[in-house]
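The complex is shown incomplete by one protein chain, all other protein chains being positioned as in the whole.
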Amino acid sequence: MNFCSDNAAPVCPEIMEAMLAANTGSALAYGEDAWTQRLDAVFSAYFDAPVRAFAVVTGTAANALALASVTPSYGAVFTHEQAHVLRDECGAPELFTGGAQLRGLSGTDGKLTAVVLEAALKANPPSVHSTKPAAISISQATEAGTCYRPHEVAQLSAFAHQNGMHMHVDGARLANAIAFLDCHPAEITWRAGVDVLSFGATKNGALAAEAVVFFDQGLAEDFELRCKRAGHLISKSRYVSSQLLAYMESGVWLRSARRANALAISIAAHAQPWLMYPVEANQIFLALGTERRQRLHDLGFEFYDWGAADSGEARFVVSWNQSQSDIDALAVALDDLCGN
Amino acid sequence: MNFCSDNAAPVCPEIMEAMLAANTGSALAYGEDAWTQRLDAVFSAYFDAPVRAFAVVTGTAANALALASVTPSYGAVFTHEQAHVLRDECGAPELFTGGAQLRGLSGTDGKLTAVVLEAALKANPPSVHSTKPAAISISQATEAGTCYRPHEVAQLSAFAHQNGMHMHVDGARLANAIAFLDCHPAEITWRAGVDVLSFGATKNGALAAEAVVFFDQGLAEDFELRCKRAGHLISKSRYVSSQLLAYMESGVWLRSARRANALAISIAAHAQPWLMYPVEANQIFLALGTERRQRLHDLGFEFYDWGAADSGEARFVVSWNQSQSDIDALAVALDDLCGN
Amino acid sequence: MNFCSDNAAPVCPEIMEAMLAANTGSALAYGEDAWTQRLDAVFSAYFDAPVRAFAVVTGTAANALALASVTPSYGAVFTHEQAHVLRDECGAPELFTGGAQLRGLSGTDGKLTAVVLEAALKANPPSVHSTKPAAISISQATEAGTCYRPHEVAQLSAFAHQNGMHMHVDGARLANAIAFLDCHPAEITWRAGVDVLSFGATKNGALAAEAVVFFDQGLAEDFELRCKRAGHLISKSRYVSSQLLAYMESGVWLRSARRANALAISIAAHAQPWLMYPVEANQIFLALGTERRQRLHDLGFEFYDWGAADSGEARFVVSWNQSQSDIDALAVALDDLCGN
Partner (left out) sequence: MNFCSDNAAPVCPEIMEAMLAANTGSALAYGEDAWTQRLDAVFSAYFDAPVRAFAVVTGTAANALALASVTPSYGAVFTHEQAHVLRDECGAPELFTGGAQLRGLSGTDGKLTAVVLEAALKANPPSVHSTKPAAISISQATEAGTCYRPHEVAQLSAFAHQNGMHMHVDGARLANAIAFLDCHPAEITWRAGVDVLSFGATKNGALAAEAVVFFDQGLAEDFELRCKRAGHLISKSRYVSSQLLAYMESGVWLRSARRANALAISIAAHAQPWLMYPVEANQIFLALGTERRQRLHDLGFEFYDWGAADSGEARFVVSWNQSQSDIDALAVALDDLCGN
């Protein structure tokens, strides 16, 4: 009963079959293959807007490369203090941007707000002594497992643009957000002012496939050079691009996200006393206390302790292939904890 | 009546005369001159310990180069959220370290504590996903104009070393701290566990002279290459080194710092209602409110508004050559504000 | 009839089956899976020595990350002027090393020699003004399709170590070199003094799998942090590690390399007048002249024109799955060119 991470799950059949189908004959390398050549068109159809899209193999690469195209080395990127780009990528954005500064801000339920951003800018107004405000980066769904509503994204984008900044979204779990919000992908991206997106597929069933999607196509200039220079221009590119095509074209992206969300939300009902945040995607954060947390571990549930070792907090992630029996067992165990 | 910055002051006579005295005949360039060759010995005598010392021309260079010798590119440097290295150097530490991450922590009166550091480490324990704790950097005097006591520095150093980190001090106003603490320079540096120091002289009367001082001499390996690579190996090095020698050997460092401190502290007595922090060096931070602040501006006092534009806060810095009449005038004006 | 690149070939059955076999159930992410946990042991057996091995997905990443562990940012890496790291990686080594300098040197048949290296060091002796000699990097097989003999590698390694440098090998086509030299993998690596190796599998039948192998295990410190920071710590790591395991354990690495080499060498016999270098692996470089080259293009052979557009040079690469009929057709075409 593994709730550690959606990265612990295997590859979904739709995607594995597409990779196998691609495994025949010669194909030009480094993005000149027929699969990669279709990416722009398929992503443009997906988002209902003309975009440039580039395949990479990790979310960290997608985020760091995307940020490198929206900030100079002397720039500042505003993000939530819990953001993956700030806390969980070992400084990849700093490496790829040439040393730009990520500034973590606080915010309820893992969300940035224009109010907090404005205060940060006022408290440390741009000058020759400080890094230049260059971008806002949010996660959708957030690190707290919540989802920005379209108007929330739009407010942040507006603030970014008013202040000469670009708007980036880390969409490692974008599908889960779209599934929860029940909206068109366009609604929470370009229609809400987003300039560049890290589009995640790996956590939702791909083998290793993410994309950097530019709604502001001018930002995509020389992006392939950035990828190559980072070792992220895959030689046999067909095997990455074919994953992305299958992910979108088969509809599995939405089916899997809907299922995982539904299972997670069904768990939330059994964990009301301990919910740290609303459950709006496939992650559940519980402030169980160390004793109850240990009891779940003892029952054979695998999940990550969260925060400080003695925080008593826990994170459960529901994967695309999580079994209903895992969910049922967890529900029972939580009910038992409640009863005590 | 200029209280804007100690950088607004001119060069003190002792130092200017030393530069003029150095201005005769040929001297080998790039640190091979007789003045630079004496730096290690004179700094070792000053600190009563064998050290390696390297002259540079800005505090930003000293800090960023010092940090580059104590953190790998994938390292984290813990510092106060108000620290100069974090807020006021436009990302120089990020540039020179190759993208290390500065993590700003809160703390009363501009000071870090081991308690706050320990909580930060526990909340975000080292893993492959996060930058590696590599150093602690404090400012002495702090950005709040306060001074760490020797035992406070020692506690931080101990915490650093226990956790595999190095201890750095930004001593842009080190002389003011020593003057206030009335201690030997060794007491707040190597005897308190400091590994590397940015030794400031410019704010206290030099033209452009700072030094990076290594108490842990092993860290100094290849430091000249770091300087050269940063454009900070001055060709006519005698003109920088001679400033530092005169600064220490003439005793002007302590005379000037004592005087500036005394004047600042004398002002504090007239500003009790608005003092944001204890006045322990040559800086005074006042929460005047916007109206009172404006009144002082109208009276011809030059100083920087602090924080957000509407914060009502102000910073006054007393320079080595501040006139007694400036001080008297400010005291009177503050008394008047109090009376209202 | 595609001779463009060994990257144009599909994935070989042994490796694809291993990936499919890995695609079941949960597995810890980020290298904690059972496949990745076996890498050190399997690579140690392969090389008959204790090594640390880390899987990545591109040769550029392997090279740049390997070089980052053997040079400081102010270091110099000596390499052949035709080296992939210098010419074909868009500055990836510069990015990952923090700006180290690659110095390209000339050498017959794509090979560096100690004589050329010694002359380079003497002509530009180390000083505070120049980047510090840190490493030698050679390609095995070379960019010219030739192979260093074990004693040639050993001479370079000895020179490196005598001068305080590390020895790196870009083994994008290591299997082809081993097949040609008919030696044990140890002979041209650690027994010849190599410190760190970029071990290639992709060009020889993998999907996207390379490894950085440390013979000097001390150099591997924090290497996972370097990978993560570069976006090269793959989340579903089992799918990369399983490729490498199958590649080595099935023996396909040697079978495929032997076959490709043999086919390439069989072609060489038909191209004697135009051979630019001895054919010792799976690449053939021909100085055909623009007319003959065009004739081959017209006949339907796909290959890359080499060097300047009007050079008349061509590169043919034989892939692991190249058909005998492709080879036969090329032989006939070359014989025809000869006859004219």
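Note that the chains take the letters A, B and C in the order they are written out, and that residue 1 is the start of every chain.
To be clear about the criterion, a contact is a pair of C-beta atoms (placed from the backbone, for glycine too) under 8 Å apart; a residue touches a chain by one contact, two chains touch by 3 or more.
Everything quoted here is computed from the prediction, not taken from an experiment.
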item: Touching residue (missing chain; options B:Leu39, B:Leu233, B:Ala314 or B:Leu330); value: B:Leu233
item: Contact residue for the chain not shown (choose from B:Ala92, B:Val153 or B:Leu197); value: B:Ala92
item: Candidates C:Asn2, C:Ser26 or C:Ser73 - the one touching the absent chain; value: C:Ser73
item: Selected residue (touches chain absent from view) among B:Ala18, B:Val51 or B:Ala64; value: B:Ala64
item: Hidden partner interface residues of chain C, rising order; value: 73-74, 87-91, 94-95, 97-102, 119, 122-125, 128-131, 307-311
item: Residue numbers in chain B that touch the chain omitted from display; value: 2, 4-5, 7-11, 16, 20, 23-30, 56-62, 64-65, 89-92, 95-96, 202-203, 207-208, 225, 228-236, 239-240, 319
item: Footprint left on chain A by the chain that the document does not show; value: 30-31, 72-74, 98-99, 128-129, 131-132, 222, 224-226, 228-229, 233
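Note that only the chains that are shown with their structure count from here on.
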item: Nearest-to-centre chain - CA centroid comparison; value: A
item: Centroid spacing, where centroids are CA-atom means, of chain A and chain B in whole angstrom; value: 41
item: Distance between the centres, which are taken as Cα means, of chain C and chain A, whole angstrom; value: 34
item: Junction residues of chain A, two or more chains touched; value: 89-91, 95
